[in-house]
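One structure is given here, and the rest of the page talks about it.
Every protein chain except one is present and positioned as in the full complex.
Read from first to last, the chains carry the letters A and B; within each, the first residue is number 1.
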Amino acid sequence: MAEKKDYKVVGTRPIRHDGLDKVTGRALYGADFQTVGLLHGRVLRSPHAHARIKSIDTSRAEAHPGVRAVVTAKDFPAVEDKIADLGEGAANVKDLQDNVLAGEKVLYKGHQVAAVAAIDPHTAEEALELIDVEYDVLDPVIKVRDAMQEGAPLLHEDMRTDEMGEKSDKPSNIASHFQHKQGNLDKGFDEADVVVEQEYTTETVHQGYIEPHNATALYNPDGQLTIWCSTQGAFTVREQVSEILDIPVSKVKVVPMEIGGGFGGKIQVYIKPIAAMLSMKTGKPVKVLMSRADVFEGTGPTPGSYVRVKMGATKDGRITAAEAYLAFEAGAYPGSPVGAAAFCVFSPYKVENAQVDGYDVVVNKPKTAAYRAPGATNAAFAAETVIDEICEKIGMDPLEFRILNSAKEGDIRVDGPPTPRVGFVETVEAARDHPHYLAPLEGENRGRGVASGYWPNFGMKSSVAINVTSDGTISLVEGSTDIGGTRAAVAMQAAEVLGIPAESVTPTVADTDSVGYTDVTGGSRTAFATGYAAYEAAQDVKQQMIERAAKLWEVDAGDVQFADGVFSSVNGKEQELDFKGLAARLDETGGPIVGRGTADPNQPGPSIGLHVVDVEVDPDTGKVQILRYTATQDAGKAIHPSYVEGQIQGGAVQGIGWALNEEYIYNEKGEMTNASFLDYRIPTSLDLPMIDAIIVEVPNPGHPYGVRGVGETPIIAPPAAIANAVYRAIGIRMKELPMSPGRVLKAMGKI
Amino acid sequence: MPSKVHVQTTINGEAVEYLCEPRQSLLEVLRDVLHLTGAKEGCNNGNCGACSVILDGCLVNSCLVLGAELEGKSLETIEGLAEPDQLHPIQDAFLENAALQCGICTPGFIMAAKALLDQNPNPTEYEIRYWLAGNLCRCTGYDKIVRAVQDAAQTTSSEVSA
Partner (left out) sequence: MRAFEYVPAKTVAEATSLLAEKGDQAKPLAGGTDLIVMVRENRRQLERMVDIKDLSETNVLSYSPDTGLSLGAAVPCHKIYADDAISAAYPGLIDAAKIIGGTAIQGRASVGGNLCNASPAADMIPPLIVLGAICVIAGPNGSTREVPVEQFCTAPGRTVLEKGELLVSFEIPPPPKHSSSFYLRFIPRNEMDIAVVGAGASVVLDDTKTSFVSARIGLAAVAPTPLLADEAGASLAGKEVSDEAINAAAEAAQAIARPISDMRGEAKQRTHLVGVLTRRALNGAIQRVKEA
């Protein structure tokens, strides 16, 4: 498998199948869904960061003209305390329920408290003002290290720390502490000529997808619930809604509409169960939409963190030991990505003596959700800048240092598993030999920085069905919602198998009743795993087509070959039919052909990248300008290079935003003060240069075409690369994210 | 006083009339009353550009216009851009350059790009980036969007000179 070879479709750049609908405004996203008799729901949210709910009186809202129903946590069925698998991470069902509508306490400003369905959105908004909630306001705790202190305000009085598998006896905000260890740390540091230890903090940031969350639900009297929504995974919505509302999964049908960005933030459900509850009460379809402020205040950001990294190296550049302390904010309920941070922090490198401690800590902020390589960016910001300091101290080029220390296939990672084959050295070499790295950088207050990023990628389950059409095309039914061109990437893998052009595939993303179980579009898995399922389904079609050709030509199936898109007999009669020709003759050979493919591949193949950035710092204002940016990445095999480049460019820019300006800003009451696109500053087109994306292809042996997922890796390196560039520009090591102008000015001692 | 305002206007070249509440924005009218859902709500306060439309030749955020203000005006939306048998060159350029990922910002970007090229057929990269700064995209990093607008500018200006 995964030999390097010439492909006809894989590696080309066809127009994406859903493109026309998306450039004409015809593509229907979740909020675009319309149906007869629609009611509109809006959600009341907590104005407090931390408070006990004393009472909720909905009577005035219920009496408001045009209001059809009001729901609160009292309308939930009782659920048991159990862990549900959400596709990318697991969660406690009680926590899920409590996050959807607060029970006894509100745990962050924006926590959902009640919801209204009314005849139009404005009437619903008016009714929210008529819901009377009495709160007993409590002290909030916002920062991870404050929350870890003894005597800190407790979010969950019954929470006990899971201390490396044992439950502690005292209540705490620390949900869990784990440790990975290998080798002998003391011995490793003893062998070092240089040891660097630094502390880093990062603030809460948001995925920042442009489309707010949305859901329309219709509950029928026969108990059948249908939900139309934007989601990264229709099946995970089905599972979560089923658990939260205690309905069998078979009674929940989720219809995925087009989705306007997710980046990990559209896996967990927030308003989907609410739309369902409002529909149950009214018997009407109910559409619930979030505002932008709702999205910032109520949906999963990625955590703020405190990270301490210590590394030792010999003067000839070999890492001898590495230690990391990772404390991550989980938000209001346990479940930060600190575990992923732990397996990424040192993964690009061979580190024989290492220890990583991880802490998952609850704070009065929205429950964190996945965000593009969750946890890895926080960790890499620390590790990759410590490496830069070591390189400076020993006088070694940071790219040579990375080549020298790169983990080889089979080297054991600190969290246990062996390193799979991945093109780390190849991406570093691609950067080293790139005109950007070779070009001198001149001018005052300018600097160049580099950093790498590693992500293990995920496989998980996918299903694909292929129907052969009599005109020689196929329709391909998949369960992966298409956030960035995956219809094309999946369709192309089937087309490659069948020797037909990408344009001869009509891909459709189906609802949960119409396609086999498929995990979320997340974990960089769609082109890899759903592509794998498409490959399998196409192989199934191919085999069935061979049997039809054999029947037609009255030969054994074993005597039919398929090569270069042509079926031929090898019995000397020189009969040939291409895919189109044979597809036209299905009726006379037994009727329709449906191919099926499922995948649960266990070798996703990690992805790694090396980023190079030039910056200029304004010494009077502290503002960092990105002058030039180059990102290399091992894609295994790029199915559609344009969309692989797009992932690299978009991920890099999210990382740039995280590096420079993005953060949740809190006041002393624990309220986010910048819940808008005005003051939560994601990069605009004017903040950026072109982003040069360099695809490196070291095939993944775990995929028929060598595909590695590409989506998540590119966000990891930018903050560290930029911090390293800032150091070279002005001689100051930034240890806080974001490196906003005020922080840079402060670090420079100007204010 | 009636709760709704009667509006007669022109949308994508066709006479349209509707009733709306004064508090309904043009974006709400387009989406909820006229079912023209190509303009998207990303922020509802003028900071993301996903609802961009062209009002009397001028690029505006439809979330910051009242539906009632449209009386006697002329509006262009994404739905009116393509000919029945041909996409607008900007739409083609977005497809050819893979200038979209999730696509939610795409209609807004295309309308903004059209407004730019209508008044400046040969913009520099800086002019494109400056003009589009009010349209947020979270997926692409803007690289391919800027290239698509550059491509479309070449196509449209060569069409004009041909």
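Some notes on this structure:
By our rule, a contact is a pair of C-beta atoms (placed from the backbone, for glycine too) under 8 Å apart; a residue touches a chain by one contact, two chains touch by 3 or more.
Everything numeric in this text was worked out from a predicted model, so none of it was measured.
Residue-wise, the contact with the chain that is not shown comes from B:Leu59, picked out of B:Leu59, B:Leu81 or B:Cys139. Here the missing chain is touched by one residue of B:Thr9, B:Asn44 or B:Thr140, and it is B:Asn44.
Although one chain is not drawn, its touching partners on chain A can still be listed: residues 122, 125-126, 620-621, 623, 660-661, 665, 673-674, 678-679, 681, 683-684, 686-687, 740-742, 745, 750-751. Taking the complete complex into account, residues 1, 3, 5, 21-23, 25, 44-47, 49, 52, 55, 58-61, 63-66, 68-69, 71, 112, 115-116, 130-135 of chain B touch the chain not shown.
By definition in this document, only the chains that are shown with their structure count from here on.
The distance from the centre of chain A to the centre of chain B, with each centre set as the mean of the Cα atoms, comes to 29 Å. By the touch criterion given at the top, residues 13, 15-16, 18-20, 22-29, 31-32, 34, 121-122, 207-212, 258-263, 289, 291-292, 483-485, 640, 642-643, 645-647, 649-654, 676-678, 682-686, 688, 690-691, 693 of chain A touch chain B in their complex. Residues 21, 23-24, 28, 31-32, 35-45, 47-48, 50, 77-79, 81-82, 87, 91, 94-98, 100-107, 110, 128-130, 132-147 of chain B touch chain A in their complex.
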